[in-house]
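Notes follow the structure.
The complex appears here minus one protein chain, its other protein chains still in place.
We call the chains A and B, going by the order they appear; numbering starts again at 1 in every chain.
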Amino acid sequence: MSTDVTERESETETEPEAAADAASRPGSSTQQRQESDKRERSAMRERAERELAESDRTVELEVYRYDPDVEGKADPRFDTFPVPFTKGMTVLDALIYARDHFDSSLTFRHSCRQAICGSDALFINGHQRLGCKTQMADLEWPVRVEPLPHAEVRKDLVVDMEHFYDQMEAVEPYFRTDDLPSGDLAEQRQSRQNREKIKMSTRCIWCGACTSSCNIAAGDEEYLGPAAINKAYRFAMDEREGEAMRDHRLNVVEKEHGVWRCQTQFSCTEVCPKDIPLTEHIQELKREAVKRNLKFW
Amino acid sequence: MAEYYSSFEPQGTRWFLQRVTAAFLVVVLAFHFLLLHFVNHAAEITFAGTTARMSQVGYFATMVLFLVTATFHGVNGVYNALVNQGLEGTPETAVKWLLVVASVLLVVQGVRVAVAMTTLV
Partner (left out) sequence: MRQSYDRGPVEDFGRWREFTAGMWAWVFHKFTGWVLVGYLFTHVAVLSTATVDGATYTATLQGLEELLVVRFLEVGLLAVAVFHIINGVRLLFVDLGVGLEAQDQAFYAALVLTGAITVGSIPTFLGGI
């Protein structure tokens, strides 16, 4: 089992820091804290071993490990963690278990644990999925967890999302209108039909699963990608923004690396954890752009 | 492709034309296969038979249009495939003009062949 290796590693990682700390503040509680941390860790391990022995089913979690700053982890590899299976366990639950019981250096993003924050999009058994929304019971075992493809890996399961966020910002993802209501306290009402039209597109949680799955976004770095185009759709189709804004938004998405790059592979639509019909939205924007251009003829 | 002076933006135009030619080609390619493999067997084709078909103005026009649309659809598809794989800058421009020249040559030669097959001229 490779957990022994990582256990040793995580300790060597913390020791120099702790030693420096102790040197700068002699007689501090650092040493004690370190001692208690160590005790706690071995207690967690013992607990894990007990739980593993007691549990009916154990699932093996194969996790991608990489850290350019740590010797021995600079070459990507997979670590296997045994996790006692419990009913309703998600991939995120299993990862948290592995981190808390076996290797505290195992790194991944998570926050709300209920598919809202969009932090834990991972490549699970070959598909982009949200860790917190994917049941272990629904997967083939052993479960293999990797960072999102087509993004730079920072450490373990954490990828650099900057490029994705840049693309999202490029479509100006905020409500803007020239069409202000007359009265001071008047609301900007949206018709029920219009709300229904954009409903699905508003569900995006910026997790990046779609863009990671997209073959074109992988090859063409300038391509806006499904998430950003869906965001543009959300505002371009919002009638409250008015004609001039809609025109502006269509101009943004119909640039060379905009909607035309989409090859309708449906990969994004397949992986979207919020079930947004991304391909449908991109196609509608293409048609709107063509229709708008044809009008001038 | 930096110019957006025209209201008819080139990217959208090519996308749209690719679809229009597709709709035309679906019908004509199927017709072409049926006529030259099932109605007339490919092995029995003679110059006389070809001339008889090509000398009908409607058929001749369809075949020339077939050539032009197929060339556009095919070459544009190749160009798109390369751009999607990240082709950009000078190589992109070079490939673009290479493809344009190849298309023009193909269409010119195709029309020459088509004319040689007729008794119209």
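The definition used in the following text is that a residue touches a chain if its C-beta (ideal position, glycine included) is under 8 Å from a C-beta of that chain, and two chains touch if they have at least 3 such contacts.
Remember, it's a predicted structure, so these values are computed and weren't measured experimentally.
S.K.: Specify the shown partners of the omitted chain in the complete complex.
M.R.: Displayed chains contacted by the hidden chain, ordered by label: A, B.
S.K.: Could you tell me which of A:A217, A:A236 or A:A289 touches the chain that is not displayed?
M.R.: Reading the full complex, the residue touching the unseen chain is A:A217.
S.K.: Could you tell me which of A:D37, A:E60 or A:E270 touches the chain that is not displayed?
M.R.: Within the whole complex, the residue contacting the unshown chain is A:E270.
S.K.: Which listed residue, B:L35, B:A61 or B:V113, touches the chain dropped from view?
M.R.: B:V113
S.K.: Applying the definition given at the start, please give the residues of subunit A touching the unseen chain.
M.R.: 64, 76, 123, 126-127, 146-147, 149-153, 163-164, 211, 215, 217-218, 221, 263-267, 269-270, 277, 279-280, 283-284, 286-287
S.K.: For subunit B, which positions touch the chain that isn't shown here?
M.R.: 19, 22-23, 25-26, 29-30, 33, 37-38, 41-48, 50-51, 67, 70-71, 74-75, 77-78, 81, 102, 106, 109-110, 112-113, 116-117
Going forward, only the chains that are shown with their structure count from here on.
S.K.: Could you give the separation in Å between the centres of subunit A and subunit B, each centre being the mean of its C-alpha atoms?
M.R.: Using C-alpha averages as centres, the distance is 44 Å.
S.K.: Across the complex, what residues on subunit A touch subunit B?
M.R.: Residue positions touching the partner: 216, 219-221, 251, 254-256, 258, 260-261, 263, 286, 289-290, 293-294, 296-297.
S.K.: Inside the complex, what are the residues of subunit B that reach subunit A?
M.R.: Answer in residue numbers: 1, 4, 7-9, 11-16, 83-86.
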